[in-house]
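Missing here: one protein chain of the complex. Every other protein chain is in place.
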Amino acid sequence: MPITKKVRDLLVPLSEYAVTSPESTLAEAVPTLKRLYCEIEDGKCTEAGHRSILVIDDAGNLVGIIDFKCILRVLIPEIAGGLSAKLEALGVSIAFAQADVPDLDQARMSFRARVIKNAETKIKDIMLRIRGTIHADADLMDALKLLYQNKITVIPVYDGDKVIGVLRESDLFLTVAEILIEA
Amino acid sequence: MTKLNKLCLAAGVCLLLLTLWAQPALAENAAAAPQAGDGYPWWVWPLLLLVVTFVMGIAAVLGGVGGGVLFVPIISGFFPFHLDFVRGCGLLVALSGALAAGPGLLKLNLASLRLAIPVALIASTFSIVGAMIGLALPTNVIQISLGATILGICALMLTAKKSEFPVVPQADKLSSALRIYGVYQEASTGQVIDWKIHRTPQGLLLFIVIGVMAGMFGLGAGWANVPVLNLLMGAPLKISVATSKFLLSITDTSAAWIYMNNGCVIPLMVVPSLIGIMLGSFVGVRLLKVAKPGLVRWIVIGMLGFAGIRALMKGLGI
Partner (left out) sequence: MTDNPGRSLQAGPEQLAYARILEKGMYFSLLTLIIIYVIYVSGLLSPYIPLHEIPKYWTMNVHDYLHDTHIRDGWAWLGMVRYSDFLNFIPIAMLAGVTILCFLSIVPILLKQNDRLYAGLALLEAVILGVAASGILGTGGH
């Protein structure tokens, strides 16, 4: 094992990572993520697998990333949404309150109802933009700095202008462990 | 009695006493109108409008009564403004409230555009008719009919039932032809159900009456739209409420233009009222999250009834 490792040696190849397209819906993308996160098709979920999905368009370009947070955030637009979503929710609440049925307004929808309602939400409407990428031949130190400066946990790795995989926070952790155990 | 209820009761009683005490002064001012200067500087009125509409906005949300139906009776009853200007202002206030709620209701697919468009065609056409009638009839006739209508609205609000998910055995010919149907999601379970409507021709006929009344009196028509959509035509309550609010934006647009083109809009009155009601509604919704006020609806309907009686008396010259 070489003393100096590069990003190329640690990355998770694209073929092993969850990928979806911007036009697919939550109902299509979430089961894919769940399968990889749980790592086994049936039985107990090991929760040791990947926690995000790369969003790649038809041309093969990486356009975004989806993680647990942005999936959950779409369920509470009146709290986690932007100003526009908050004002819309306010307007709806006012409308229902003025009709003497405040308990029917959207703010009181159950968790289950919100999930079903968002089943057809398109990935492109909720995906996060990529906040940092790295080249496959870059040093681990560059990867570490990028991770903390941009506050991300997953870095897409490029070889030329093609995405070939991702480097995760956990991969760097495993390298730390390897070094300490060897020493 | 909860704290909020006690507060609302106290506020209502204070307001009532205040208006009864101020009655002679306001009446004198109204009678001595043509002279400049009521003794109050001009800016007192917009400020007073702002405060009163702010309280009205809160009361509308807590009491489950539309802001549009409160404005004209209460402002015309207790302020010296002529009914023409109050109606013009009231329509703009109701319109803005509906415009503000519109995007959310449409985007969340609570208001049905397919249901709204045919209804709006009828309602907006006849609100133009109502506005023209309302501006042509002498003021005391309008006052009397306004008073009577308000008392009717109070009775309707106290007695009308609501049906969360009415049973519609079969969609009628007209609604099928127009393809007015949709899916409805139960808020608690997320269960998705199909809804359809019936008795569409009868409903549309009633909207003629509703349109005329909205235009004639400058009232928001939510108190009428919801029962017709929900109880008569069988749309789910959630869809009815949302579509009704959205409908107001169309009905009141046409009536507001008629009043505007006839000079019945005084900007000094309109803007503070608009701001007041909107701010009041925001605060009202916040309060609603904290406590469910049981008594407020009775107080609000009571004030509305009181305003209706005043309008009747004004019209009859008592």
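A few notes on this one:
Every chain is named by a letter (A and B) in the order it is written, and numbering of its residues begins at 1.
Simple rule for what comes next: contacts are C-beta pairs under 8 Å (C-beta built on N, C-alpha and C of every residue); 3 or more make two chains touch, one makes a residue touch a chain.
Just so it is clear, the structure is predicted and the values come from calculations on it, not from any experiment.
Taking every chain of the complex into account, the absent chain touches A, B. The residue from B:M157, B:A187, B:I210 or B:V270 that touches the chain not shown here is B:V270. Between the chain not shown and the residues B:V51, B:L158, B:V183 or B:V290, the one that touches is B:V183. The chain that is not drawn here is touched, among residues A:I116, A:I130 or A:A143, by A:I116.
Mapped onto chain B, the interface with the missing chain covers residues 29-30, 33-38, 40-43, 45-46, 80-85, 92, 95-96, 99-100, 102-104, 106-109, 113-114, 117-118, 120-121, 124-125, 128, 132, 135-136, 138-139, 178, 181-183, 185, 192, 194, 249-250, 253-258, 260-271, 274-275. Residues 84, 88, 116-117, 119-121 are the ones on chain A that touch the missing chain.
Methods note: only the chains that are shown with their structure count from here on.
Within the complex formed with chain A, the residues of chain B that make contact are 60-67, 97, 100-105, 107-108, 110, 157, 162, 164, 185-190, 192, 222, 226, 237-238, 241-242, 244-245, 281-282, 284-285, 288, 292, 297. Across the complex, chain B is touched by residues 87-102, 104, 106, 108-110, 112-117 of chain A.
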